[in-house]
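Worksheet: the structure to be examined is printed underneath.
With one protein chain removed, the remaining protein chains of the complex are shown where they sit.
For clarity, chains are labelled A, B and C in written order, and residue numbers in each chain start from 1.
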Amino acid sequence: MSIKVVYFASLKELLGHSETLLPTPTSTVSVIDIWQQANPDLTIPSNTLAAVNMEYVDLSHSVIDNDEVAFFPPVTGG
Amino acid sequence: MSIKVVYFASLKELLGHSETLLPTPTSTVSVIDIWQQANPDLTIPSNTLAAVNMEYVDLSHSVIDNDEVAFFPPVTGG
Amino acid sequence: MIKITANAFNPYTEIQQHQAQQSGLQGKFGATSLFIGTMRDFNEGQTVQSMTLEHYPKMTENQLGKIVSEAQQQWALLDSLIIHRIGKVSPDDSLVLVAVWSSHRGDAFDASRFIMEALKSRVPFWKKEQLANNQQQWVAKNTDGYQHS
Partner (left out) sequence: MIKITANAFNPYTEIQQHQAQQSGLQGKFGATSLFIGTMRDFNEGQTVQSMTLEHYPKMTENQLGKIVSEAQQQWALLDSLIIHRIGKVSPDDSLVLVAVWSSHRGDAFDASRFIMEALKSRVPFWKKEQLANNQQQWVAKNTDGYQHS
């Protein structure tokens, strides 16, 4: 059991990888906690969007075991 | 020299013809004068639109020799 | 380009042919907004078997030309194509095509809707419906294009 963290676009390039697996948290964690655990040396870039299980969430949203947490820059499709 | 009066759609059917030629007016005339001269027994139906030389005009617009005066119901294209 | 036609037309074929001929568009147009009006087989609860579209030749083209000029003054348009059918039409026939090409989508959306609403209120076309009971009737008025159905 674990939490999957995924990155896209410029954020993926900045970090140099697209995915990190984090161990099951031992206490209640939020999306921003997940970022800090996965990237202890890097403050989350401003404008970063977050999704949990493919739904947009605030950085304060709670994360539970088996969630997929995504971080990405503003979208530019169409 | 003359004034050509043309009718379209339901108005053409109501009158039973699509065109009338009126002689050159001897004095200043307006669009509504033209209607009355061409259709002495019929009040102009409400909502009738008028054009002179293919530009929309009010019924008070002046008509001169060689003008083409058109009367038609509200448009329903598209 | 403005076309009035008494023949059935395929709007998608027309758009592609037109676009291919406009070499100035290549690489420049980011946005295309299209509206296609199609004949339905019913109107206000009645079954419609066919329809006849009458127009005022020349005034139709003049008014459409003015409307396109007004749109060009208001928005940054690269090109436009308007086709309107006249004569006898059947259900599922295309009645009208309005296509607008621009660099940015806001201009394309705004201009195509403006042209369509102006066409509906100012261009001298009239529809007569042939109903299932062999009656005929002139369509009395157009619906409001800015209102929800």
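Just so it is clear, a residue touches a chain if its C-beta (ideal position, glycine included) is under 8 Å from a C-beta of that chain, and two chains touch if they have at least 3 such contacts.
Everything quoted here is computed from the prediction, not taken from an experiment.
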List the displayed chains that the omitted chain touches in the full complex.
A, C
Please identify which residue in C:32, C:50 or C:130 touches the non-displayed chain.
C:32
Among A:5, A:34, A:57 or A:70, contact with the omitted chain is made only by A:70
So which of C:4, C:53, C:89 or C:116 would be touching the chain we can't see?
C:116
Tell me, which residues in subunit C touch the chain that this view leaves out?
12-13, 15-16, 26-42, 75-76, 91-92, 102-110, 112-113, 116, 143-149
For subunit A, enumerate the residues touching the unshown chain of the complex.
6, 8-10, 13, 51, 54-56, 70, 72-78
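Operating definition for what follows: only the chains that are shown with their structure count from here on.
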So what's the Cα centroid distance for subunit A and subunit C, whole Å?
48
Can you compute the centre-to-centre distance for subunit A and subunit B, using the mean CA position of each chain? Integer Å is fine.
72
Distance-wise, how many Å sit between the C-alpha centres of subunit B and subunit C, to the nearest whole number?
27
